[in-house]
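Taking it in order: structure first as structure tokens, then the write-up.
All protein chains of the complex are present and in place, except for one that has been dropped.
To keep things simple, chains are lettered A and B as they appear, and every chain counts its residues starting from 1.
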Amino acid sequence: MSAVITVNDMNAAYRKSEVLSNVNFDVNAGTLTAIVGPNGAGKSTLIKSMLDLHPRSSGEVAFWGQRYQAVKKRIGYVPQRGSVDWDFPTDALDVVMMGLYGSIGWLKRPGKGHREQAMEALRSMGMELYANRQISQLSGGQQQRVFLARALVQDADIYFLDEPLAGVDAATEHIIMNTLQQLRDRGRTVIVVHHDLQTVEDYYDHVLLLNRTVIAHGATGDVFTTDQLVKTYGGALRWLREKV
Amino acid sequence: MNLLSYNAQWVLLSTLLLGMAAGAVGVLSYWKRQSLMSDTLSHAALPGVVIGFMIVGSKQLPIMLLAAAISALVGAWLVQTIRGSSRVKEDAAMGIVLSVFFGLGIMLLTFANRMPGGGQSGLDHFIFGQAAAMVQSDVVTMMLVAGIVLLIVVLLLKEWKITLFDASYAQGLGFSVKMMNSLYTALLVLVVVVGIQAVGVILLAALMIIPAVSARYWSNSFSIMLLLSVCFGGGAGVLGTLISTWGKGWPTGPFIVVTAAALFVVSLLFGTSKGLVTVWYYRRRKTIEKQKYALKAVIASELGEGAHQ
Partner (left out) sequence: MSYSMWILLTASLVGVCCGLVGVLLILRRMAMMADAISHSVLLGIVVAYLITLQLSGIHMFIGAIVAGLATALLVQAFNQLGVQQEASIGIVFTTLFAIAVILIATKAGNAHLDIQHSLMGEITFIPWNTVQLPLLGAVPWAVVSLSAVLIVILLVLLLFYKEWKLTSFDAIFAASIGIPVTLMHYLFMTLVSLTSVAAFDAVGAIMVVAMLITPASAAYLWTDKLSVMLVLSCSFGVISAWGGYYGALWLDTSISGAMAFATGIIFMISFVIAPRYGIIAKYRRVSPTQAFSR
């Protein structure tokens, strides 16, 4: 399997303090990877730095051997839910169609075909009945599903998701992880900042343990061990399942 | 205005105290993250000032100030209500109150200017400020109010510190955050209402924002920031008023603001804590020190090797 993403010697700072230092890792196609680490470990910053949303102080990131700007259209990003104004006059269908704006291009209007695509994405998330609901009328889980539908409609080859399961109900978690696994099975590459240590082994085939630098990265079975977790979390980890 | 005249000295004293009070409350506003609320309140005070005049029929400062305070408080209440009871956000709520109240004020002003005694009202001075238009009784009122504001800020220094920094923690320790908030609103309204005579409705916010931000560049300590802001505000108040006396009929407000802005630029560049030039200078020194050290190390190792040969 070839590496679709390579990160070399990446450093990033946030307001004069080093948040990420010496980050090196490769990701192969057709994998579902969890980024795991304590608060302040730089997980969100890692993704943002890779996507040119946050300045890197050094290092290189390559997607299929190319710069991010050259292959932007093939990469999807689902940011944390906090950054949006829920009172904005827009409904669920509208939000999903926004995912197509990149491919519709400047000056053109979204057409019937685009509407269909958006509805299809909503359907796959179980949200077709809410297509015309204004977004503040949706629950947290429903909102998250809409944002995932928006990402799906981009039909990207690589997906980055930042804490997609934060504050969602069990049904939504199920749908989301199912969808991500299906994407992986179809050969796409999915990278998720995951906040719940207890479910990592259930969902992900690869794990990247991060605490300002990469502590370990690889197949879940190899990397997600008590030792490595202690290294990542320091003494902060109260509970630890004993590995049999 | 003859500088040596008795009246002139009183006016200068009052703008000094006003500037000091504005500087003090301005620091509180900054840490409450509500810097532009003073702008909203000062515009909202205008209808009150005019109504106060219209009720009495002549310029009676205490009544006008009282009416201005009520008007400003109504404005503040409306901002809260609009923000709290609808999807309209705080910045829009502030903009609505600011502009609508000001529009109402202008409407009322045209009425007042037609009333007998309207031409002497000096109401127009409330737009850009005219410290020289104050008579002695005005000055005394202003000084009293400014003095009270300063006193309250200074006496409750540690209460301000703790409730501004971490309100929930302060609450847990037994401080009444609600009371401090009400007190803050009262102080804000007081400063706005006495300030608009000297600086005017439109520019009052400047006197409450600029000295406070300038102080940041000289210190990280809350108390010192407060002290410096008070000094900068007072300084700008006096200097600005003085400068405005050079021309006939020049409004005092803009000159006070530009003086404050000049102090800000100096602080921004040369302030000892975060001033741009200061930071650059220390970085340069650090780099030069590092280079010197490295050079010494190289020389030492060269000499060392030489000795071993």
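Just so it is clear, a contact is a pair of C-beta atoms (placed from the backbone, for glycine too) under 8 Å apart; a residue touches a chain by one contact, two chains touch by 3 or more.
Just so it is clear, the structure is predicted and the values come from calculations on it, not from any experiment.
In the complete complex, the residue from B:Q80, B:S99, B:S137 or B:T287 that touches the missing chain is B:S99.
Interface note: of A:P55, A:G102 or A:G167, the residue touching the hidden chain in the full complex is A:G102. Residue in contact with the omitted chain (choice from B:I152, B:I210, B:M225 or B:L239): B:I210. Those residues of chain A that touch the chain absent from the view are 51, 53, 72-73, 75-77, 79, 83-85, 88-91, 94-95, 98-99, 101-102, 104, 106-107, 109-110, 134, 150, 154. The missing chain lies against chain B, touching residues 30, 33-36, 39, 43, 82, 85-89, 91-96, 98-111, 127-128, 202-203, 205-206, 209-210, 212-213, 216, 247, 249-251, 253-255, 257-258, 261, 264, 268, 274, 276.
Here, only the chains that are shown with their structure count from here on.
One inter-chain figure worth recording: chain A and chain B are separated by 45 Å, centre to centre, where each centre is the mean of the chain's CA atoms.
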